[in-house]
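Missing here is one protein chain; the remaining ones are kept as they sit in the complex.
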Amino acid sequence: MSSEATMHPDLAHVEQELKAADLLLDRRPREEMNYEVMRAMERISLTWLIVAFFLGGLVFLGLVLAWGYQIKWGLGVAGINRPVFWGVYIANFVFWIGISHAGTLISAILRSVGAEWRRPITRAAEAMTVFALMVAGMYPLIHMGRTWRFYWMLPYPNQRLLWPNFRSPLMWDMMAILTYLTGSLIFLYLPLIPDLAMVRDHSSAKLRKKLFNILSLGWRGTEAEWKHLHVAMAIFTFIIIPVAASVHTIVSWDFAMSNVPGWKSTIFGPYFVVGAIYSGVGALAVVLVMVRKFMGFEYYLREQHLDNIGKIMLTMTFFWTYFWFNGYLTEWYGAETALDFLREFMTYTGPAAPLFYAMLITNIIIPIAILWSRAGRTTPWMISLAGISINIGMYLERYIIVPVTLSRNRFPFSWGHYVPSPVEILISIGSLSMFILLYVLLSRIVPLISVWEVQEGQVMHVIRRVGRTLVPGVIQWHKAE
Amino acid sequence: MSKQGITRRQFLQGTALAGAAAVISGCTLSLQKKEYLEPYVDMPEFALPGESVWYATTCRECPAACGIIVRVHQGRAKKVEGNAMHPVNEGKTCARGQAALQALYNPDRLRAPVAQSARGSRQFTSIDWNEALNTLYQLISETDPARIAFFGGDVPDHVLWILETFFAAIGAPPPVIYSTHAAWEGKRALRLVNKSLFGVDRLPVYDLAHADVVFSFSGGFLSTELSPVHYNLAFGRMRGRQDTGGPRGVVVHFEPRLSQTAAPADRWIPIRPGTEGLVALALGRILLDEGWARNTAAAPFFAGVDAKELAEVTDVEYERLRHLAQLFGQAQAPLAIPGSAAAAHRGGYQAVMAVQMLNILMDNLGKPGGLWLAPDTRIDGLTPKTEPASLADVRDLVERMRSGQVDLLLLDGSNPAYGLPPEVGFVDAVANVGKVISFSSFVDETSVWADYILPGHTPLESWGYQVVDNGTDRLVISAQQPVVRPYYDTRDVADVFLFLAQALEPARAQLPWLNVVDFLKSRMEVIRNLGIPGSFALDNVEEAWAYWLGNGGWRSKEPLWSAPVLKRELSQAFNLAPEFEGGTEYPFILYPYESPTLTDGRGANRPWLQELPDPMTTAMWRTWVELNPETAYLLGVQRDDVVKVISPYGEVEAIVYIYPAIHPHVVAMPLGQGHTDYGRYAQGRGANPVQLLGGREVDVVKDLAWLSVRVKIVPTGRRQRLPRLENNAGVDRAREVGFPG
Partner (left out) sequence: MSTYNQGTDEHRWAMVVDIDKCTGCGACITACYAENNIPVVGEEEIHKGRHMGWVRIERYWEGEYPNVRARFLPIMCQQCGQAPCEPVCPVFATYHSATEHINVQVYNRCVGTRFCANNCPYITRVFNWFDPVFPEPLQEQLNPDVTVRSRGIMEKCTFCIQRIRRVEEDAKAAGRPIEDGEVQPACVQACPTEALVFGDLNDPNSKVARLAESRRAFKLLEDLGTEPAVIYLKGGDAHVV
């Protein structure tokens, strides 16, 4: 047993180090933490307003004006053509689905393996999933020739006496995305409940109190409620992992189940899942650095988190490289003529080769160079750079898979050429802005840090004296046999 | 009255007001949006509700006179289909024929007669037909007949006959009929060569379907020349023999450029431009020397020819010529076809003759798979006596116009301001003409110089007939009938002149018919008097008329083509070589060709044809200049560079198309674009290579020698993408890996 009074000065130093290294050992009064998180939530500065309005303006420009223009006049305002029938909309779709993966999947995996350091980052990650899915889910609608008939893809009894075609990968896709969206919304919401109740309890404004009363579902924090919450979380943690993996596999099947040279590939399923996690972790790193900086959460989000995220990113870099190389090599070895055409187009010195090389540099070389060292992983701007680089690289990968691959086919006479149009670019910017805006708005509605989880972790983590030094200890909870 | 809520009284007032407003606004709306239920009696003529009807008529998109049937639904023409009973096309059509509908429903058609405030001002005011016809009547009756001129192009035979009769009756000079299309297909040279060799002024008909080795000399018989649908059909049959156990016909095509007609050939032999006649001479010499010739009557023509020397001149190796001569000489049914470009230079007349000599050497005259002469189409009362004009005749007319000897110029069916080289001076000469009246359906480059445009019907709204001058073994008088009621306030040109004839004393006796239908019915007797067994009996006019309309005209039962017989002693060939204008500063020979889609430019206002990819380049909407890859490399230009093509006579701009199958000394350009008028689809796009031509004439033929200028290519530094269907990168790559089929 250690106490302040009897501690040796050296040991005090050790304790400082332990606390600095691990949030869960750096215990602070709960009320203080609660107020800090809520203060960050309630602060609406001029800068915040400007940022929010600026993003809102971009969203209006891209998703109201540009999309409206496209609906009014037709998809011809986009750059797609024959044979490049799919363009940046689908690239964006795959990209955002990919981003959505980090969140929930990372959070779920880390929860399931009991990685305690996850506690402050799960909320931000799960929110990312939901927002990215919302953005991604818009793209099939944007992409559709007759957006106003989107509901014809839903299975409902109708006067056309027609079910959707369940053989179509697009149907699988829609089902998978809706399932994933529902699942990840619940997954975000469940651990939010105690925090919402916390906000409710600390709110004095009538309306606000009412709102959070509703949102927190009358949470009182009883033993039974906590128990149910933990059981529900455990169930969802294990449900969401296969759902997340299947979603991106199914997205990959939009391509892999087809006849298109360059798409028809057996490795696409796992390759897409890996790519999704890869880009998602990259995005998560950027988001965490932003949250830490702009919300003043240096206490919660520490070097240890960046370091761990960086390690995951580095692992995923290798995974992705392996899968990419595997796919590329087997196709190259197969020497199919149509694929030769594609390879000439996008590699060597072909017209699309700059994209290809840029993808390799941003996806492999830059991340490895940065994430190899602890300094790179723990320096906020460096890990952000790696995250941004990965996302540029992964976007290029999707761009290469969608419009670049479609530019080449088995009939050289009918090859194509694709350049995104201003409308497509505006809509893409609009959707990126929407993602950021949702984050900016969320930061003022719910605590971006799962306070109760951190506090729970802190309760379970103690510094113990073993012999002549101090070691971190964990209180494990076991159900009585 | 309480503070909140509405009293009963207010409510009633309110509803009354609202009701009144609704009534008023309802009335206004119903006044604005009046809907008519169209009673059956008001339906367009010929209409059967809900059911399509097909009318047989004659395609007038080119002079070949294919028989077509047009699907008409609710009084609107929907689709041009081939008339299976018609001997020329046997139910087939070409793209240009399909697009006849877009002349009828062209958004830029003139909808009523117009007067132009000042010539070329394009300031038109609509006038009504009474005024228009009065003006025309006044002008014709008050002008000295000798100072009236009619300039026509591809005018159907019935109109020509009426015009000829009309002008003869009033004492005016006969109409000058000059079709630029005919000049581009070399029709006049073909006719004159036949006249010289076989003593008959008729066009040749080639029995392509039964030939087994065909040597084509720069011919365009599969794209625009002579009777393209007929020859396509025959080509298909020639190839189709292999499916029924027969020999597959083989085609060898000699031309400086691999044209659409050369593409389906088995072998394309590039030659120097204008050396078709020399190639034929060399081949003939070899045939004679090797003893492959079957009829030596033509031998004197080949006297003194040195095949090896000609091989140098024509750019074809002697060994290859010999090999080809052997192929030709040992074929069962060899056939040589002279094409338009062979006839389009100074020595064109002799060149065409040299090619026909090959047919004489191989003794295929009047034999299956050989050379034939079209049935005689000079029929009193049906076809005009006036010869089609030569360029020299046009020059005479232009000179008369320029020197103020023409007070009234009537224009129909031609667009000389666009189609004739500027050097001929048509537009300048028009300025000195008293009054100009055009019957064009469109405001084109020529009709903008008219004081009045009295728009005629488009062909699908017109009556008439055309005696088919080539492309079949029968005598065919192809009937034209309106498939729909005239869509706008236009008048049949034939009707206009029959109407005038009623008012002009001397013409009335010659042209007693009140309208064109009466006139056409009277022709049944003329046909009967030919005494030729035909497709239907002509004893009863009304019965014959029904057959005439139903079948799309009359044709002889038996083939009436004739075997050519050499009518004169032959002498040595002379003057076959081409001559090109422009000195050494003009390094390339300009090779203009009729666009397979737009022909001589008449198709340019049909959107379907504008967007129909050119068969060889797959380009649309613009004008390009075709350069051999080597030539382009030496000039330092690439595909899609804009270059100036400069001849001694003018310059135009065109987009470079790297054409892998063209002689390096030749640059080719398609006709058809470069319109300054002629509607939204035509004007302001591309260039007109006719601007580069001088007015040089072919010896003897006196027609436009369009293959006679040299040009230089000057890059402008600008680039413009040529709209095309093909993918450049893909097609380049496909050349390396091969044909995907």
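Just so it is clear, A and B label the chains in written order, and each chain counts residues from 1 on its own.
Methods note: a residue touches a chain if its C-beta (ideal position, glycine included) is under 8 Å from a C-beta of that chain, and two chains touch if they have at least 3 such contacts.
On a predicted model such as this, the values are computed, not experimentally measured, just so you know.
A.B. asks: Would you mind spotting which of B:Gly120, B:Pro174, B:Pro264 or B:Pro648 touches the chain that isn't drawn?
C.D. replies: B:Pro264
A.B. asks: Where the complex has a chain not shown, which of B:Gly425, B:Pro607 or B:Pro715 is the residue touching it?
C.D. replies: Residue touching the absent chain, from the options given: B:Pro607.
A.B. asks: Touch as defined at the start, partner being the missing chain; which of A:Ser258, A:Thr330, A:Ser373 or A:Thr469 qualifies?
C.D. replies: Reading the full complex, the residue touching the unseen chain is A:Ser258.
A.B. asks: Check the options B:Thr135, B:Ser223, B:Ser340 or B:Gln356 and report the residue that touches the missing chain.
C.D. replies: Here the residue in touch with the unshown chain is B:Ser223.
A.B. asks: Going by the contact rule already stated, which one of B:Thr58, B:Thr93 or B:Thr472 would touch the omitted chain in the full complex?
C.D. replies: B:Thr93
A.B. asks: Across the whole complex, list the residues on chain B that are touched by the chain not included here.
C.D. replies: 73-74, 76-82, 89, 91-95, 97-99, 101-102, 104-107, 222-223, 228-229, 232-233, 235-237, 239-240, 242-243, 248, 250, 252, 258, 260-264, 266-270, 323-324, 327, 487, 596-597, 607-613, 615-616, 618, 620-622, 628-630, 660-662, 664, 680, 685, 721, 723-727, 731, 734-735, 738-741
A.B. asks: List every residue of chain A that touches the chain not included in the displayed model.
C.D. replies: 73-76, 79-86, 140, 143-147, 149-150, 152-153, 160, 162, 164-165, 167-171, 174, 254, 257-260, 406, 409-414, 416-417
By our rule, only the chains that are shown with their structure count from here on.
A.B. asks: Distance between chain A and chain B based on Cα centroids, please, to the nearest Å.
C.D. replies: Those two chain centres are 66 Å apart.
A.B. asks: Which residues of chain B touch chain A in the complex?
C.D. replies: Residue positions touching the partner: 725-727, 729-731, 733-734, 737, 740.
A.B. asks: In the complex of these two chains, what residues of chain A are touching chain B?
C.D. replies: 337, 341, 344-345, 351, 410-417
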